[in-house]
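For this depiction, one protein chain was excluded, whereas all remaining protein chains were kept in their positions.
Read from first to last, the chains carry the letters A and B; within each, the first residue is number 1.
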Amino acid sequence: MSMWEDLLLFLSLKDPNVRYVVLGLILLSSSCALVGCFTFLRKRALSGDALAHSVLPGVCLAFIITGDKQSLPVLLGAIVFGWLSLYTMDYLKRNTILKEDTVIGLVLSVFFGIGLLLLSHIQHSDYVNPSGLDSILFGRAASLVEEDVWWFGITGVILVTVIFALLKEFVLICFDEPFARSISIPVKMLEVILTTLTVMAIVTGIQAVGVVLMAAFLITPAAAARYWTYNIKHMLIYAALISMSSSVAGAYVSYSFPKMPTAPWIVLVLSLVAFFSFLFSPHKGVWKRWMNMRNNSAKILEENILKTFYHLGERENVEMGYYTEQQLNSIRGFKKSDLKKGLRKLIRLGYVKKSGQSYTLTNEGYRKGERIVRLHRLWELYLSNHVKIAADHVHDDAETIEHIITPEIEQKLEELLKSPLIDPHQSSIPPSRW
Amino acid sequence: MIRISLAFLLQDGSLMNELYIITTGALVAGTCSILGCFLILRKMAMVADAISHAILPGIVLTYLVFDSKDSFLMLIGAGVFGFFTAFLIEWIHSRLRLQEDASIGISFTFLFSIGVILISYYASNIDLDMDCVLYGEITYVPLNTVTLQNGLNLGPKALWTSGAMFLLVVSFVSLFYKELRICTFDPSYAVSIGIATVIWHYALMGLLSFTTVICFESVGSVLVVTFFIVPPATAYLITNKLNHMIILSVLSGIVASVGGYFLANLLNASIAAGMCTTCGIEFLLAFLLKRQKR
Partner (left out) sequence: MIDKVENPVLEVHDLTVTYHRKPVLWGIDLTLPGGVLAGIIGPNGAGKSTLIKTIMNIVPAQSGYVEVFGRPVQEVLSRVSYVPQRESVDWDFPASAYDVVMMGRYGKIGLLRRPRKSDKEIVMECLRKVGLEGYHNRQISQLSGGQQQRVFLARALAQGADIYFMDEPFAGVDAATELSIIELLRSMVRQGKTIVVVHHDLHSAQKYFDWIILLNMRLIASGKTKDVFTEKLLQETYGGKLTLLTNISELLEKNQFPVREKK
């Protein structure tokens, strides 16, 4: 079977196993992502991790007591221990000198250690049918059944309903808790509700993805979504979408390569989406910043060349002289390749003309060069008069600021300095052309 | 199969084997506790947690590439990943400007998932399984011994490696106690008297990674973090002097490994998990003893 047919078969969901897995994962991952947005915004990513680890003793105890591994008692045990761990963390933080990170790590490892102790005890003793209990450690995402889908569906509906009903309030306690208190919003109760939702999402989630990787399901989609939007509603939707599509991708991988585990693949895909967002998102991405810097240096280079033409003209008292590359370089040490590149660009933009081995400014180019020199000298004057920087130190600063001053700022400078004619070095300031 | 033979071995009650296991546990716990004191004071407990998870792909890759469980190679392979994790967290946080808790969470789940994928995919090529990742193999310590060419049995290999690591950490901390203390307490002051805080930071991260690898063999990668955090936290509650805190945390680690061994035997459960539980019990006792916030 070709890869393509394989994919089609997978997406058609004809195979009931595939159907349950995909449906279950979609429901589960999107609910976790929604709750995770708030965990992320409240900077509780690691508490979420600790919570996921801490339910293990609850699950094991419930099994030891009831001898049953797939029903309400187990869920109850997990919820009780989830709450217990949160309470313990909160209590230790308030009542000891231990700092938050230590408290989280402490609760995480001790609860998990106790859980593993009980689990290994169960496995080594003669309990009836304990196999599968350890699936909670790494999840059984690849073997979800109809019953699971129902569970995930119910949980999902509850989570979505509550989140969207209380969205305004949740957003407020995430961003500005003191303010929320001040306008008498029941912060305490909302926190309890939000925490309950988190516990619910985690307890449901670990059945599929396991305790260790649970944190990724909460945090990674939220972090990725955060880089694409500033709007919380959009963030919730993006996080859910990212999470759903990563889950389908992960499920597909383990469907076509049976040796591949599902949950780790989902986490891997999620992480890659997150890294992609960190790097390439249009708002906060590193790529954007990097391109910005490149554009800046190109702009600086071009404007410096125009300025050099102007300076040469000023020296010889001609407006539109012809100059060779050597002459341009004699005023200002350009890198040879940079100068050529800059000149080519300026010719393309219509600021510079070439004739033979020499170059000259066009009218537009002349005006642009003049403006840069003007901004340079205005800024020098401003620094020296208003910022009180010594006249011999203003030049370096003006060298960059000249490239960033906007027309509005130029006008403000003009007004503040009362249309000056002479800069601190006694050079004349070209007049404004508008 | 091994489990059965082991059960036999334990029922046999060979005192020597018990001693080997407990001593190895104590050395591992001691090593972790010493470093842990500095980690929790630097508020880096969760970074330690992240690194302990994230070295997994390093261990698996070393295993796959060199086809051996040679501790030295593992040390290098996983050490590289440990460094990489510390660096990745820092990079995501400061360059990509993601909040710190999320950058820790994302980094370690990312690397750990790669580790799990590698283990599952190459399951037939390596005798590493997820149980070993969780619990480690401290029970098997007595089985893997160092034998000289003339047939002289020097005892378990893990005992030697964890002993060496313990000595390394003890000597590092006692030689550079001053510098570690000042970098932890007041890093900007440390810079002002000419101490290169970055070097000490990465030295600590390096030792942390190496220790985690050594511990991996005995307590597993997920439970290592207990030894890093819990005994130091216990000691921190009791004392207010750094050198006492270090000594107390080592003692607490040693007690935990003895207590944990017997607890595990009592419950017929994992020894590593028993040791972690004992650490938790010690913390609870210390907390009850010193209930008030100082």
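FYI, a contact is a pair of C-beta atoms (placed from the backbone, for glycine too) under 8 Å apart; a residue touches a chain by one contact, two chains touch by 3 or more.
Everything numeric in this text was worked out from a predicted model, so none of it was measured.
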Check your understanding: Which is it among A:S12, A:T161, A:N296 or A:S419 that touches the chain not included here?
Key -> A:N296
**Study point:** Contact residue for the chain not shown (choose from B:F72, B:F87 or B:F185)
**Key:** B:F185
Practice item. Write the list of chain B residues that the hidden chain touches. Key: 41, 43, 175-176, 178-179, 181-182, 184-186, 188-189, 191-195, 236, 239-242, 244-245, 294
**Study point:** Touching residues on chain A - with respect to the absent chain
**Key:** 97, 99, 289, 292-293, 296-297, 300, 382-383, 386-390, 393-394, 396-397, 399-401, 403-406, 409, 412-413, 416
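Assume only the chains that are shown with their structure count from here on.
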Revision key, fill the gap. Whole-Å distance, C-alpha centre of chain A to that of chain B, is 31
Check your understanding: In their shared complex, at which residues does chain A touch chain B?
Key -> 40, 43-46, 48-49, 92, 95-102, 104-106, 108-110, 112-121, 124-125, 137-138, 212-213, 215-216, 218-220, 222-223, 257, 259-261, 263-265, 267-268, 271, 274, 278-279, 284, 286
Check your understanding: In the complex of these two chains, what residues of chain B are touching chain A?
Key -> 40, 43-46, 48-49, 53, 92, 95-99, 101-102, 104-106, 109-110, 112-114, 116-117, 120-121, 123, 130, 134-135, 222-223, 225-226, 228-230, 233, 236-237, 263-264, 267-270, 272-277, 279-280, 283, 287, 291, 293-294
